[in-house]
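What follows is a single structure, and I will ask about it in a moment.
What you see is the complex with one protein chain gone and the rest in place.
Chain IDs A and B follow the sequence of writing; residue 1 opens each chain.
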Amino acid sequence: MDFGGLRAVNGVSVEMNNHEIIALIGPNGAGKTTFFNCVTGVYTPTRGDIHITPPGGTTVSIKGLKPNKITEKGLARTFQNIRLFSNMTVLENVMIGRHIRLKAGIFGAIFRDKGTREEEQRVIYDSYEILKRLGLARYVNDLARNLPYGAQRRLEIARALATEPFLLLLDEPAAGMNPQETKELEGLIKKIRDTENVSIFLIEHDMSLVMSLSERIYVMDYGRLIAEGTPAEVKNNPEVIKAYLGEEAIA
Amino acid sequence: MKRNEILKMAGIALWFVFLTFPIMVIKVRVTDQVIVWRWHNMFYIGFGTFFGGLLWRFALLRRKATRKGAASKVLGYVEKTGLPVLFRTVRTKITERRNRRFLYVALMVFVIVYPLVFSLYQTNIMTSALIYVVLALGLNIVIGLGGMLHLGYIAFYAVGAYTYGILYRSFGIGFWVALPIGAVLATLVGVLLALPVLRLRGDYLAIVTLGFAEIVRIVLNNSGSVTGGPQGIGGIPRPGFFGIEMRLAAATTYTYYIIVAAVLLTIFVVWRFENSRLGRALVAMGEDDIAAEAMGIDLTKTKVIAFALGSLWAGIGGVIFASRTTFINPGSFTIWQSVIVLSCVVLGGMGSIPGAIVGALGLILLPEYLRAFSDYRMLMFGAILVIMMVFRPGGLIQKKRKAYTFPTEEEALS
Partner (left out) sequence: MDTDYFLKLFFSGLTRGSIYALLALGYTMVYGIIKLINFAHGEIYMIGAFIALIMSGVFTIWGLPAPAILVLASLVALVYSSAYGYTVEKLAYKPLRRAPRLSVLIGAIGMSLFLQNYVLLAQTSNFLPFPQMLPEFPIPAALAGTVTSAQMIIFITTTVVMVILTVLIKFTRMGKSMRATSQDRTMATLVGINVNRVISWTFLIGSFTAALGGILISSFIGQINFYIGFVAGIKAFVAAVLGGIGSIPGAVLGSLVLGMAESYAAGYISSVYEDVFAFLILVLILIFKPSGLLGKPEVQKV
């Protein structure tokens, strides 16, 4: 992915299998978020391609698709700086997540025929269920911006889950969390992977979270992949250590 | 109030006297080479800004305090007595279920008997105000829900009005046929405008929509053969009742009931739309379009729907307007008209149906009843816009999202 003269992402290739939890780490400026944005359609890669194979479906390329189309295909994301719909209620935020799985149009909105009414009921119910599963049920009618920080993060995940993705992409989910909140987040992500039938791809800086959560880790630096493997392998990889701590750490 | 602050305020008042001196005090009559010195204006400005400034300072402090949750002795005192208490009691009384029903019924009765009780002249004014209510509700969709600053709304109003005018002049088409045609045409033009502005944000969107309205007006002004140019089109008939033409009094009352029906229809549609899948998508897009897109919302489609739905009501309003005034020309569709509708939405409450209604009624009816101040109307609008943005950007009546009820755990289990 090139920005003018700067090659932010240079030949990065990531493979994921069903139900895995994969992490992408690297020092600041390595190009992780750019890679993330390429996958989610915010940028179109200047070269290369992105293929996804939903469970039970055919392989398609998502390069060049707009973010909403990509979400339709089954990839959902959260944002590094929380981007909730602050002046909408918690329930409505999740209901927005259901948007692409619904059909009601202008006609249905105005005339509220039987089909639309049933669909609305289902949306309300399903969204509430998601809130319950993520422990947010008691905030249901509160405005999103009035939630405590940890709850806001969980709401973003709830909203993403509402789109029925097969791949959940989390952009620094532990940012701004203290160790206890991070531990809770870890449990939450594991639970989601187990119960929600999704694979998870995350960018993260919190090493303890990454190490205990991921099955495989990819490491980037200066736009390239410099290592790949299990947490144990990556932890001891000299290239990785050099990238984070500099030359002297090796010596 | 410390001595220091009073001195500072006096200094500010003096500054304003100085600032406004050439324009407020001096008036040059070139014809007889005489200068008129309006010294009295100096005093108005001086005292006005002094006391106004104190009020402004106070309001700013209150804004800062309520934001940070802090409290000061004076502010706390005012909060417990004074105006805020009045507003709060009114608000709680109104939102009580029982009272609300009663209020609606009373309102409906009032609306229906209005022309029978008040004079023809008053009915005409109310019709005018109600047309603005329809416009405000329509614009509310684009600005209040979708967060898109649309400054060219009046162009769709013009499309509706001129559709009727041109259809009548060229084909003798009457009101009831022209109404749906005008509405559809306005909607199409709305879609037409939505397309080039799809990728634009905030400031640019505003200017382009403004430009669009100006272009429409210039085109109308210069297409004499079709639109009658600056002279406009006259003799547009009022709505007929099953082909029967009515005398002025009856026709005015008839038009009044038509606009009431239109208002009710608009309220109904917008209310249904607000809490539907598409309505929520629009609000989400207005809140954060990047997040909305990431959640699967097709921004293009949503924007087009917002513009189309918004302009539909402007079209309807335009046709009714043409039939009421029986004469239209480009001068009724300037950008300032757009700004007036904008003020209604901003003042009343962005994204809130009762807000738009209150805003429109307030801003249109008050100048009518306070005829003495009508010259200052636009000046007040400008000031209102600024003041509302500083102190209450959501408008008088804030947008409220729908609350849903769910059975609690115990209820579900029992």
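Methods note: a contact is a pair of C-beta atoms (placed from the backbone, for glycine too) under 8 Å apart; a residue touches a chain by one contact, two chains touch by 3 or more.
A quick note: this is a predicted structure, and the numbers were derived from the prediction, not measured.
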Item to complete: Among B:6, B:177 or B:215, choose the residue that contacts the chain missing from this document, as touch is defined above.
Response: B:215
Worksheet item: Of B:173, B:206, B:267 or B:396, which sits in contact with the chain we cannot see?
Response: B:206
Worksheet item: Hey, which of B:136, B:258 or B:342 is the one touching the hidden chain?
Response: B:342
Worksheet item: Hey, which chain B residues sit against the chain that's not shown?
Response: 15-16, 18-20, 22-24, 26-28, 30, 33-35, 41, 60, 143, 147, 149, 151, 196, 199-204, 206-208, 210-212, 214-215, 218-219, 222, 290, 336, 339, 342, 346, 375-376, 378-379, 381-386, 388-390, 393
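FYI, only the chains that are shown with their structure count from here on.
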Fill in: Residues of chain B that touch chain A when the two form their complex
269, 272-273, 276-281, 283-284, 287-288, 290-299, 305, 309, 399, 401-404, 406
Response to the item:
The chain A residues in contact with chain B across the complex are 40, 42, 66-68, 71-72, 76-77, 79, 83-89, 91-92, 95-97, 99-100, 102, 104-106, 108-112, 116, 119-120, 123-124, 128, 137, 140-141, 143, 159-160, 163
